[in-house]
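Note that one protein chain of the assembly has been removed; the remaining protein chains are unaltered in position.
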Amino acid sequence: MTETMQLGDMLRRRGISRRALLKYASYMASLMALPPSVAGAMAEGLAKARRQAVIWLSFQECTGCTESLTRSFSPSLEELIFDFISLDYHHTLQAASGEAAEAARRQSMRENQSKYLVVVDGSVPTADGGVYSMIAGRTNMDVLAETVEHAAAVIAVGTCASFGGLPEADPNPTGAVPITKLVTGKPVINIPGCPPLPQAMAGTLTHFLSFGTLPELDALHRPRAFFGETIHDRCYRRSFYERGLFAKSFDDDGARQGWCLYELGCKGPVTYNACASLKWNGAVSFPIQSGHGCIGCSEPRFWDRGGLYKPLSAGTADVRKLIGIAAVAGVALGAGAAALARQRRASTSATEQ
Amino acid sequence: MSAASAPRPAFDRQGERSDEARVDGAMRSFVREFGVTAALHMESCVRCGMCAEACHFYVATGEAKYTPVYKLEPFRRAYLREAGPFAPLVRGLGLVKKLRIDELQQWQELIYDSCTMCGRCTMVCPMGIDIAELVKEARHGMFKAGLIPDRLALMDRTAQQWGSPATPAEDLPDILADVAKQYGVRIPCDLPQADILVTAAPAELVEHTKALADAAKILNRIGAKWTMHHGGFDASNIGFNNGDMQLQERLTRAIVDTALQIGAKIVLLPECGHAYGAARWEAAKWYGRALPVRIVHMTEFLAELIASQRICVKKIGETATFHDPCQIVRRGGLEAAPRQVLAALGLELIEMKDHGVGAYCCGGGGGVVSNARAVPLRHKVFEIKRQQIEATGAKRFVTSCGQCHITFDMGAKYAHWDKKTESLLEIVADNLAE
Partner (left out) sequence: MELLDFARGPALAFGLVVFVVGSLWRLAGVLLLPRMRDLSPARDGAPPAPLAALRTVLRRMWPRKEFAQATLFPTINSYVFHLGLALVVFGLAPHILFIRSLTGLTWPGLPSNLVYGVGVITLASLFAALARRLGHPVLRLLSHSGDYVSWLLTTLPVVTGLLATSHLGARYETLLAIHILSISALLVWFPFGKLMHAVLFVFSRGATGMRFSHRGVNV
């Protein structure tokens, strides 16, 4: 339902003071590495904004992205986002279902033309005409194309929507593709992660709400504020890495002393995300802190990189058989060469004057 | 040098063959050399340049072109094109250029004038490459191409005719008779039966004939049944030096077959370096099996006689220094023998800075002293030995190779150096105790 009231008034009505709004804005600004002075502008922008229409499309997904966003442990802050947006379509959260739900989507598209945000989670299957995921009798491809046509921007949430994710992993039977493959002509942000950090999702939405623009993105369309550094860059176990102290197996001495998990396949050095600084579940912990290496879940094709436990310095191809054949081939070629040389030698003796 | 005379080409040439035929001859010969060891060595050079530091030609002149492994460059290219593991690819893709006649001509100087095959480079190479041996193998190809120094070619032809570059075989009985008379010793010649076949070096048959008398004196003292024989009398083997394998085989067989013919058990080699290499180590390959006669060098013969007390020598209480002939010591394995003899003679040995297996070459071996073109270079190189000998302060200077002896004599004359070179055999013969 489209709201005509400004957000600032609406919040005051609900007992959320201007001070609380400012506090929220400061928190979001600092999360996104924006200067403190921006917080005021952000609060102003938010106060004057109308509730933003958001249509959330769910395709080949596990609903983990929604879980991450809604299970945040600081409800006063993350949940605030739901006060700022009008979530007009969301399979899990919306009250309506069936035809009524689809009708709500179409109505939002009509009433907010060129102004609504499309959030997508899950990859889109394209094999066999896209039959492997259908909603209301229509393929995901169709629904996506129809919905983004008059959208302001598209936010691909989760690694599936950003890069293809698990469905896209070898052998990719459904022909799953990321959203960027199918949406051209509209700005697309990727917020990858399996699932993404709730702050990343909420923060990006807040930025758009406050300033009407998308935050600064990297080459993979990820907001730099959350994906500008690697896990390795902020990992608290970094000093052990530098000193060469590594856990050799799970729960061994080194592991118990909190040593670096490089040897157990940690992909921290090549994974861009904010888990090491923001952490999870209200900053309680993150995988490395719990003793498991980063699996690189916010990077493309992280499932097909040779295995979660293969260290970064090891090759990913299985070369044992190849090397065996290569060895036999090498010796055979060498023997052949020696035979040729012997023959050449013999022929010179034979024709010697 | 008059303005009218044309500049002398830097290489000599034998025969009237076309350039193409020469290159072809060289290549064919090169190809035949590549067995496992030669191939391993050709593959292993890492271009570290350490061999230059061991070579007297480089050390004396500072000229990079005398770097030992550089002498093998045409040989290396032949290897890569013909016998290397990637040879078909190398040829097919043109990765290594074919040998050209001008390169072989240019290399004659490096292979014959500035290499004595002394093997000092072999000692320093961190990859253990026997560069001296490979130079010897390269000479086979150069000979086949008709591109060896003219002097050496002349000596080669002479030896082919006479069985020795010094004198024809038929003159041997007369020479020996003259020597026997001059020095009052018995020198058997052409006996049909003997235990020891004694051989000589070319200089001993011409100007240094006292050596024959010295050997005779010692052999007669021990009552050995020995003879020299016109069938095989010059052990120096110029074919071994020049790279003429046919002549090398012929001269080797002359000695060994003669020994067998007269029932000899021992072939006694003179004080000569390359004679040892040719007969002791390479002779067996012509026969395809170990020889049924024992090859003994004069130096080790003397050491054995002294050790077994078949001869006794007087004690000379003077200081002496010893030049280790390369083919006898470093490449021959007789480092201890001359020192045992010197010790028995009561000579106080003061070693040169580089001695024994690591000694510097006299600079005349491998045919260099016979190569007229190499004279200026040889004189430069001689300074190294001269300074080392002087630095010992020893009274007497001894060696046990005739070519080294000649090199030192000629070098001393050029440098106006008054040091006398003595032969170990001569000192022993002159100091036999009763």
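By written order: A and B. Residues from 1 in each chain.
Just so we're on the same page, a residue touches a chain if its C-beta (ideal position, glycine included) is under 8 Å from a C-beta of that chain, and two chains touch if they have at least 3 such contacts.
Just so it is clear, the model here is predicted, and its values are computed rather than measured.
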Query: The chain left out here touches which displayed chains?
result: A, B
Message: Please identify which residue in B:Ser29, B:Gln108 or B:Thr122 touches the non-displayed chain.
response: B:Thr122
Statement: Of B:Gly332, B:Gly366 or B:Gly411, the residue touching the omitted chain is B:Gly332
Task: Spell out the interface residues on chain B facing the chain that's missing from view.
output: 34-41, 43-50, 52-54, 58, 64-65, 67, 69-70, 83-86, 122-130, 133, 280-285, 287-291, 294-295, 330-335, 354, 357-358
Message: List every residue of chain A that touches the chain not included in the displayed model.
response: 230, 232, 241-244, 246, 262-263, 269-270, 299-301, 305-306, 310-317, 319, 322-323, 326-327, 329-331, 333-335, 337-339, 341-342, 345
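In this text, only the chains that are shown with their structure count from here on.
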- request: Averaging only over C-alpha atoms, locate the centres of chain A and chain B and give their separation in whole Å.
  value: 80
Message: Help me check something: in the complex, which residues belonging to chain B touch chain A?
response: 28-29, 31-32, 34, 82-88
Task: Write out the stretch or stretches of chain A touching chain B in their complex.
output: 333-334, 337-338, 340-341, 344-345, 348-349, 351-352
